[in-house]
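Written out below as structure tokens is the structure these notes cover.
Here the complex is missing one protein chain, while the rest keep their positions.
And then subunit A:
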Amino acid sequence: MPRKVVSGPDYDDEYGDYDEYDDDDYDETEYGNNHPVNMGKESLKKSSSTVPVHWTCSMCTFSNHESMVYCEMCGVFRETFVKSAKDGLLKDAAVAVSTEPRTSDASKTDSAKTPVKIRALDSDGDSARKHAMSYDKANSMQLTSAGSSLGAEKKKKTPVLSEVPVERIALLASDGFQLKGNQSGGASSSSQNDNVIQKLSSDLGQLNVDKNNVNVTKPCLSEEYKPEKWMLADPESGVLSQLNLAIVGHVDSGKSTLSGRLLHLLGRISRKDMHKNEKESKEKGKGSFAFAWAMDESSEERERGVTMTVAVAYLETKKFRVVLLDSPGHKDFVPNMISGATQADAAILVVDASTGSFEAGMNGEGGKGVGQTKEHAQLVRSFGVEQLVVAVNKMDAVAYAKERFDFIKLQLGSFLRSCNFKDSAITWIPLSAVENQNLINAPSDARLTSWYQGFCLLDAIDSLQLPSRDVSKPLILPICDVIKSRSTGQWAAYGKLETGAIQNGSKVLVLPSGQEATVKTIERDSNSCTIARAGDNVAICLQGIDGSQLIPGGVLCHPGFPVAVANHLELKVLVLDITTPILVGSQVEFHIHHVKEAARVTKIIALLDKTGKPSKSAPRFLKSKQNALIQVTLDGAVCVQEFSKSRALGRAYLRSSGRTIAVGVVNQIIVQDQN
């Protein structure tokens, strides 16, 4: 895939802007080697006059700038980098980078546009960065830190600049050494160092050029973020990791009943509550809803026997602390399902096995259109969920017939494959929530045991793989829900930590209002805890903020690393099965993490072919199954990030007339002209 921005060799114009830069502190390897500085200069010149060469990602064929160690699109590491790291050339660097290779080595790209706010940062790990930044202004700079951070920059570049690797290492080393020496002897030869550093920074500038043209929004300097010790999880702590599990499926397939049943079997519902639910549901003549009522608590939902918003419940298995997100299946509540279940790590797709119901789930009522079994499956896939447990429910209604199970498996399986689910990541389980077959124990009914010996549902949940968590990135927590605590009168934000970690007393920035607040308490499943890490679903009580500033769909983030708030986006979309084509000017509902906003398509830039290359520019309209690059304008600004930077904040869904018409990722945030 070609880059959109051509990075020409005229870096000098940009030069002035990049004087101030910064990075993690980083101080290995440099000291052993002391080549003279001018040699370093030479090699620098050499490298800065080199026209950048692009390398092609082995996975997605995106052509990346040579300075990138990983692919900008898909995050796959460049082969040469991996190799050189193995060679031991970068032994130390590799150690330092290994904790968070992506964030740290991308640092050079964005570091130039540090907002003023960040400079005022005062967490311990940032001291080196601060010094480096104030370099030009303050004469009494701490050369060690400046030098070493430079070294860090350089060193990480080394493996990708195949032309001059050795010299560059030498240069780095000499820089580090020289600067260090300087500091001990007082800042006497600072002018010389100045030179070197400016050269270095111009060099950095050069590497920045291409990226900065693209990245016009507020910079997210996630690269220079340095996680503190407490943030990193201790793998041996014995605490089970949290798994966010969405339960999805067509209306009336038994999602709530299944969730309620699971909770009951695992002892999460007291006998008193259960008895109450049973009694009340019988009184209303809806005896079969007793378990569903454990999830559907609002009177409206009980009255109609339909889940309307996503219910959250907690349970523990042998391997995980599971957060169940029981989503509504009715087609009118798909927006609720999207905003409530985007945080899912894995999903259970509940399918009604009984005759006619499965078909309705696939093809919609009356066989027309798309049923929610399909729509939900497509949606959860676009949430980033890769592992799916298909629970074929109500097997009792078809007398536990193997033929029916196989039929469903065949039909749905081929559809799931078309949604990009891997066969190996799908587990098929026949069960009956009402008769309690195959939920937490192996089935007892002979009609089922005669042909099924696989997992029961609970084992299937335990067999799921936990997705990787980006604990060492800056905090991002999309707010799913805001509740005023009745006891303390304080506002609490519910949501899943996408990246980073948070503890009591942490300062957070609340977007889109832009206010800062302090974390007072953190609650997980109504129990308070001190630290929450990426992947945890928590309620965070905030101090120092008004409730009106805290809205669902907002984002809590690290004060130094704000996410963008924008209303004009470029998306890369996959159009789903639609009847009315998407035109320029089509009005859609735009969903991203927990927000929805009215939007319209302002431009269809190009159609993309299978490999992601533009195949036709400015087409008249988009039809089913096409990939395209489009621009949308939202009525109101939302918190958003490019997909390449943050997956959770970069996935978008377009809906219209009660259907999901396209799913996609944010390719680029477009800054509006000021007029």
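One rule holds in what follows: contacts are C-beta pairs under 8 Å (C-beta built on N, C-alpha and C of every residue); 3 or more make two chains touch, one makes a residue touch a chain; residues count from 1.
By definition in this document, contacts and distances are computed from a predicted model.
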Per UniProt, the name of the complex member that is left out, chosen from "GPI-anchor transamidase", "Translation initiation factor eIF2B subunit alpha", "Protein pelota homolog" or "Metaxin-2": "Protein pelota homolog"
Hidden-chain contact residue, picked from the options A:A292, A:V310, A:V385 or A:L608: A:V310
Omitted-chain contact residue, chosen from A:K286, A:H330 or A:K402: A:H330
Option touching the unshown chain, where A:L240, A:L410 or A:A618 are the choices: A:A618
Hidden-chain contact residue, picked from the options A:E359, A:D406, A:D445 or A:D481: A:D481
Contact with the hidden chain (one of A:S586, A:Q631, A:S646 or A:Q668): A:S586
Sites on subunit A contacted by the missing partner chain, in the whole complex: 297-301, 304, 308-312, 330, 332-333, 335, 340, 480-484, 486, 494, 526, 551-552, 579-581, 583-587, 589, 598, 600, 617-618, 620-621, 623, 655-658
